[in-house]
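With one protein chain withheld, the remaining protein chains of the complex are depicted in position.
Entry: chain A
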């Protein structure tokens, strides 16, 4: 398997505060990689730094052989990286269809109809609500929309920032089921999560981040049974 995305000794600072400390990781083509960590560990910073928000202060972010750490956000997004941002960030006043339409910005309208049909098959709930304003949907539906919107740009790598945030356990289960379906189509996924249990069960490989550093790496199963992970994230039993 080839490496799709690689972080090499990445440092990120917010003013005098260092948010990421020499982070190195890689995501291989076709796998689901996950990054778990508690609040404020630097997970979202890591994802946003791929888009240059904030810019990294040292190190390299290599995507398909090219250092993208100094590229603009729209350049990155136009080259096969799609993100479902933290807190969903759908366009509240736009209908479901319009939200999906916005997802096609990086690649143009060429495959729009076909992809929209695909999304409606993947997320039947969205089809029911296609002309409804996005702000009037439930949290789970909004999250589905955020994922679908990211998929509309036909990404090579799907970046997900806490898709389980603020959702009921049963909805979280649904979302992860959908992610499994998406992954089975050959999509590479990099998932950043606090919900370690779900994320590690889904993922091929996982990283554990503590205070801006990668503390542990391993396959999903390895981390699930790792005593340190169990102690910190899985309630210690």
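FYI, a contact is a pair of C-beta atoms (placed from the backbone, for glycine too) under 8 Å apart; a residue touches a chain by one contact, two chains touch by 3 or more; residues count from 1.
The working rule: contacts and distances are computed from a predicted model.
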From "NADH-quinone oxidoreductase subunit H", "Ubiquinone biosynthesis protein UbiU", "Cytochrome oxidase maturation protein, cbb3-type" or "Amino acid/amide ABC transporter membrane protein 2 (HAAT family)", the UniProt protein name for the chain not displayed is "Amino acid/amide ABC transporter membrane protein 2 (HAAT family)"
By the document's definition of touch, the residue of A:42, A:106, A:163 or A:206 touching the omitted chain is A:106
Which of A:6, A:97 or A:162 touches the missing chain? It is A:97
Of A:3, A:72, A:138 or A:219, the residue touching the omitted chain is A:72
Chain A positions in touch with the non-displayed chain are 51, 53, 72-74, 76-78, 82-83, 85, 89-95, 97-98, 100-103, 105-106, 109-110, 112-114, 131, 133, 135, 149, 153
